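The complex appears here minus one protein chain, its other protein chains still in place.
Showing subunit A:
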C-alpha cells in the first residue's frame, strides 16, 4: 500500500493508529480484569453457600427436615440462576433446587471442597464438597449459571469497542489539527523558498525563529543557495568572458575584411589578409576545442585511460620543448622531477606544458623555472616554480577559472588566453586531484596534485586502468 502523500495525513493516521493500539490494550486489560474479578466473587459466593448448608447440617437439622423446608433455600437463593444439590452416596439428589433443569452432575469426591464447570453444561460454575453426616456420605453442590455474567461482559465489550473507535476517530481528527499547527513553520519555509528564483538568488531563508530541526534545514538550504549563487555568478562571468573572447577575433575578421573591400588590392595584400584571417580562425578553433575539452572533462563519469608515467622522462621532454622559448628570454628550465605516477599521459603532459607556458609568460626574465615533484601523504604533487611578481590572495583564488587573467592589459597577446590554467585544474580534477597556486615575495609556485590512493594495488595488477 502506498503511504498517503501528505505529511499531515500520514502523521494523523499514525497518531490514530497509536491511539488505537493504546486504547485497545488498555480496554483489553480492563475487560480481562473485570472478568476475573466477577469470577472470583462468584466462586466466593458458591463456597459461602456450601458453608451455610454445612452449618445447617451441623446445627442438627436432619436432612428430612431440610427437605421439608424448601422455602429456606428458595429465600436463600431467590433467583433462577442458582443451583443446589445434596446428593447421597449413589448420586441420588436428596435436595435439589434446579430452575434451569440441568442434569444431576456426576462429580469426583472432594473432602476439601472444589470448584469447576458442570460436566454437562460448560456455562455453569459449580462448587462441591463431600462430607460424612450421621454415618452417611453426602455431596453438597452449589452452582450458578453464567448466562447473566456473559451478557454483562458482552455489553461491556461492546462499550469498549465503541469507545475505542470513537477514541481513534477523535485522535485522528485531533492529530490532524495538531500536525497542521505543528507543520505551520514548514509551510512558512516553503512560502519563503518560493520567492527565491534566478533573479533573487541573493535571498536567504530566515533561520532564526524556527524549531531546531527547521533551523538546521534552513541553514543547510542557505548554504546550498550560497553555493548556487556563486556557481551562477561564475557561469555568468564565464559567459561574458566567452562572448568577449569570441568577439575579439570576430571583430578583427569583420573589420579587416571590410577595410580590405574598400577598394581593389594587390594579390599580395589579399594573401596577407587571408593569412591573417587563418590565424584568427585558428585562434577561434583552438578556443572552441579547448572549451569542448573542458566541458568533457567535467563529466566525471568517463573512465580515464591511465598508464604509468615516468615523471623524469616527461619533464625532460617538456624542457626540451620549451628550451628555445626560455632561452630567448634568458631563462633556464631546471627539472627536478622524479618518480612514477599513474595518469593519463596526454592530459598530464598538456597540463604541465600549460604550467610551464604560464611560467614563461608571467615570470621575470633572466630567472630560472623549476619543475619539481614530491610525494605528500600518498599524493603526488607536481609543481612549476618561477620567479615573478607576488600574486594577491584574491587573484590566486580565481587564477584557475576560465578566461581569468591577472593583467587585463595582456589580453591581446595570448591566443585563447586564460584557458591554460583552467585546463590544468580540469586535468587535475579528472584525476581526482586539485590545482592551486602558492605565492610569496620571491617565487610563485603552481601545483597540481594526483591522488595515488590505490596506485600500489594498480601496479601489482597491470590489467587494471587500461580500459
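In this text, a contact is a pair of C-beta atoms (placed from the backbone, for glycine too) under 8 Å apart; a residue touches a chain by one contact, two chains touch by 3 or more; residues count from 1.
Keep in mind that, in the parts below, contacts and distances are computed from a predicted model.
Enquirer: Which of the following is the UniProt-recorded protein name of the chain this complex doesn't show: "4Fe-4S dicluster domain-containing protein", "Fluoride-specific ion channel FluC", "Amino acid ABC transporter permease" or "Heavy metal response regulator transcription factor"?
Expert: Answer from the UniProt record of the missing subunit chain: "Heavy metal response regulator transcription factor".
Enquirer: Among A:58, A:269, A:289 or A:438, which residue is in contact with the omitted chain in the full complex?
Expert: A:289
Enquirer: Just to verify: which one of A:52, A:237 or A:350 makes contact with the chain not shown?
Expert: In the full complex, the listed residue that touches the missing chain is A:350.
Enquirer: Among A:252, A:276, A:308 or A:367, which residue is in touch with the absent chain?
Expert: Final answer for the missing-chain contact: A:276.
Enquirer: Could you tell which one of A:88, A:230, A:269 or A:323 touches the chain left off the display?
Expert: A:323
Enquirer: For subunit A, which residues reach the chain that was dropped from this view?
Expert: 271-272, 274-279, 282, 285-286, 289, 292, 296, 305, 317, 320-325, 328, 346, 349-350, 353-354, 357, 360, 414-417, 420
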